[in-house]
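Dropping a structure here in C-alpha cells format, bear with me for questions.
With one protein chain held back, the other chains of the complex are shown just where they sit.
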Amino acid sequence: MNNILSFDQVCVEASSAKAADFPILDSISLNLQQGESLGIVGGSGSGKSTLLRVAMGILARGLSLASGTVVTAGVDLLNVGPEMRQKMYGNKIALVPQSIGEALSPHRTIEGHFKDTLGSAASIEKIVDALVDSGLEGSKFLHRFPHQVSGGERQRILLALALVRSPELLLLDEPTSALDRDVAAEVLATISRLQEKRRFALICVSHDFEVVRRTCSQLAVMNHGRIVERGPTDHVLTKPTDSYTKALLDSIPKPNHRIRESHSMGPNSVISANKISVIRGTKNRVLDSLDFEVRQGEVVGVIGQSGSGKSTLLSVICGLVSPSSGSICTGDGFDLSIPLAKRPLNITGAIQLVFQNPDDSLNPKRTVQQSLSRYSGATVSQLIQVLESVELTSTFLSRYPSEMSGGEKQRVAIARALLTQPKILLLDEVTSALDVNIQAAVFQMLAKVQQSTKMAMVIVSHDLELVASFADRLVVLRDGQAIEHDSAQIR
Amino acid sequence: MKFFTKDRTPRGKILAYCVLVLHGAIALFVPILHLTPTDEQDATTMLQGISVDHWLGTDGLGRDVFSRVLHGGRPSLVIALVATAIAAMIGVLLGSFAALAGGWIDEALSRLIDFLLAVPTLILLLLIASFFGQDPVILSLTLGLMYAPPIARVSRASTQILLARDFVRVARLQGGNGLTILVSEILPNIWQVVFNEIAMQFTWIILAFSSLSFLGLGVTPPTPEWGLMIAEARSYMTINPVSVIAPICMLASLVLAVQALVDHE
Partner (left out) sequence: MGLSQSSSMLFGGKTSAFRDGNVKSILQRVFFSTCAFVALAAVAFIGIDALPGDGCTALLGRFGTDEQVSECRTENELDQPLINRLGSWANDLVHGDLGYSIKRDQSVDEIILPRIRNTLFLGLVAAVIAFPSAVVIGLLVGRFPKSRVGRIINAGSVIMMTLPEFVTATILWLVFAIWIPIFPGVTVVSSDASLAELLPNVWMPALTLAAVVFAHSMRTTRAGVSVVQMMPFIESARLRGTNERVILFRHILPAALPPVVNAIAVDLAWLFTGTFVTEAVFNYRGLGRLAIDAISDRDTSLILPIVLFSLAMYLTMSLVADIVVKILDPRLRVERR
C-alpha cells in the first residue's frame, strides 16, 4: 500500500481555554492513494479547512496537535523545518486556498507567477502547456496582469500554477465559492478531467455537495471536527445513514419542492418601476430600462449572476441609489426617484432592506436591544414580540453581535426590518453567507412571517432552486435587463 | 481604558501608563512642594554638579535644575492639551462631516485639508510667535489649527469606510438623520482609530512647542521649559551634562510614553 496522505487518529485542539468546547479535529483517520479523490463537506467551523492545512503541515496560531500522526508523501510535515516544507510544496503537494480577494499577486504578470513557481525550470512552452491543460488559451494570458482575467480564468490559472510541478496530491479549498454557477460548473469539469488525466490524489473541501459530487469519487461529511460519515459519493448522497448528513441533504433546495405555499396576490401594486436605468461611470449601464412591479402580498424572486444588476435594483427601490432615468413610485403614487434623505419617514419605514452579510449588518458596539430600538423607538415588549416572530428569545436583547452566530445575527437584522412594519421587505442574498441547514431554517421562518403579515417581499439570490422554492414569481436579470418573467418556464 | 489597547495590556504599556500618571502628578502638584524657586539666581553657585542642596546641580545662572526640570513640563502640557483638544474637535467634526456630506462638499473639504497639510508648520509657528509675541493663547490656537488636518483626514477616511457598511446603510433606511447616525453608528466605531491619531498629534504638538522654545520663541525666559532649558544648557554641556540630560529625559519619557500607548498599526 502506497499512501500519499495518511491521517492516523489525528486530534487538533485549540490551546486557549475560551475556544470552542469541542476539538477542532477529533480523531480523524484517512488514507489517500494515487488517483483517488476525496470530497469533504461540512458547515463553517466543521474543521474541514483546518484538515487541509494540517495535511500541508500548517497549524494556525493557537492550535496544537494533541495526538495522532499525519504523513504526507512520506514526510511528517508538521515536524520538519520550513525549508523542507517549501521543498515539498508544489513538488509533492499543493494547496489552492479559498480565494477571498486577490489570489494572484497584482504586480506580477501571469508568466511571472509561473516563473516564480518553477524557478530555474521555467520555460515558455511549459507555462503555455500548463495553461492549455487547465482549459485556457495559454499564450494569450502570459503578459496579462491578474486584474485582466475573469474569476473563472483566475481559478484555472491557480489550478495550473498548483499543478505545474506535477504534485502527487492536490488540495482544493472551496474551489468555486467565488464563481457564478455556470462558470463554476466548467471549472469543476476541468478539475475532474485533469484528475483523470494526471492521476494525482485530490482532496476537495466545500460546503456544497454539488462541488464534491462533480469532482470526487469518495465523500466524507464533517461536523464539529469529526468525520461523521464516509463512503462512495453516490452512495452517501442517495442513502445517507448519519443524521447530520441527512439534515444537510434535506436542507438543499430541490426543484418542485416548495418552502412556502404560493398565494394569490392583491390587485394593487406596492412598487412599480418604469424603464429605470442606473449608469455607473460614463457608460456602464448597471440597470438598463428595466420595468419592475411588485403587487401587494407578492413574493418576487430576482435571480441573476454577479454584475447583473440585482443588488442595484434593491438599492434603487429603497433609495440608496437614485435612478439615472425612468420613473419609480409606490402604489399610492409617491415618487421614489428622489434621494433617501428627502423621503418622509412613513415612506422609508414602508420599504426595508436586509443585507447579505450578517457580520456587517449590526453595529458591533451595540446590543441587540439598542440596535432594534434606536430608530424604531419600540418598547421592550414590542422587541420581544418581534424577536419571537424571527424565532429568537428575549435573552438575545442584551447580546452584542460578537456573541451571536451568523444565522442569529441575520434573524436580528430581519427583526429590525420588521419593526418599522414595512409594506415591502427586500432581501439581498440574506442566506448566502450561512450554512445550508441554517439557510433552510431562515427561509422557513421568513415563510411564516410572510404568511402572518402578508407583506410583499423581493428576494434576490444567485441560487435558482432556493428562490424558486420560495417566490411566487421569478425575474431573471442579465446585464441590467429582465430577460424572463415566468417561473414555470425556468423550472 | 479601552482607547489604546486591544485585548490584554502588555508590560510596556503598563509602564507607559505609570510614566504618564507620574508626569501628570508632577505637573499638577509641583507648586505645592515648595521647591527652590525656579528663577532664584545665585552667582556663587553656578554650574554645580549634583549635591544635597541642588539634587541635579545648578545651571549657568545658578538656578536649581531639579526644580526647573519638575516645573518645565507645565507650559508644554497645558498648551499641548488645549491645542490637542482644539485640533481634535475641529478634526473630528470636519472629517466626519466631509465624509457624511459627500459630493462637492466632501471634495472641497478634502482639498482644504490637503492644502492645510502642505502648510509648512514650523515657519508658520515661528512667524506667529515672532510677530504676535509668545502669547500662550495664540500659540495653542495656532497649534490646534495646524494639527487638526491629520485628525480630519483620519476621521474622514474611517467615516467613509463605515458609511459603506451595511449597518450604517440600514440606519439610513430606518430614518436616521446625519447627526444621529454620526453619534450612534459612526463615532463609537471610529473612536479607537481617531483617538490613536489624536494621541499621536498630542506628542507632535508637545514636540513642536518645545522646539519653538528651543529656538527661543516658545516660553519667555526665565519660565522653565524643557526645550528652552536644553538650549540654554547646551553651551556649558561639557561642564554640567546633567543640566542637559535631565530635561532630555523628562521630555523623552513623556512623548515616548504616549507613543508606546498608541497602536502603530
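Should a chain be cited, it is by its letter among A and B, assigned in written order, with residues numbered from 1 in that chain.
In this section, a residue touches a chain if its C-beta (ideal position, glycine included) is under 8 Å from a C-beta of that chain, and two chains touch if they have at least 3 such contacts.
Treat the numbers as computed from the prediction; the structure is a model and nothing was measured.
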{"item": "Missing chain: touched chains present in the view", "value": "A, B"}
{"item": "Touch with the omitted chain, as defined above, among A:V12, A:V54, A:V70 or A:M88", "value": "A:M88"}
{"item": "Of A:T109, A:Q305 or A:T453, the residue in touch with the unshown chain", "value": "A:T109"}
{"item": "Among B:S96, B:Q174 or B:S210, residue touching the chain not depicted", "value": "B:S210"}
{"item": "Options B:L20, B:L35, B:L163 or B:A260, residue touching the unrepresented chain", "value": "B:A260"}
{"item": "Residues belonging to chain B that touch the chain removed from view", "value": "111, 114-115, 118-120, 122-123, 126-127, 130-131, 203, 207, 210-211, 214-215, 227, 230-231, 234, 237-238, 241, 244, 248, 251-252, 255-256, 259-260, 264-265"}
{"item": "Residue ranges of chain A at the interface with the undisplayed chain", "value": "56, 86-91, 94-97, 99-109, 112-113, 116-117, 119, 143-148, 158, 161-162, 165"}
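Simple rule for what comes next: only the chains that are shown with their structure count from here on.
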{"item": "Euclidean distance of C-alpha centroids - chain A vs chain B, Å", "value": "48"}
{"item": "Residue ranges of chain A touching chain B (in the complex, touch as defined)", "value": "318-320, 340-341, 345, 348-349, 351-353, 355-357, 360-366, 371, 374-376, 413, 416-417, 420"}
{"item": "Partner chain A, residues of chain B touching it in the complex", "value": "165-167, 169-177, 180, 184-185, 188-189"}
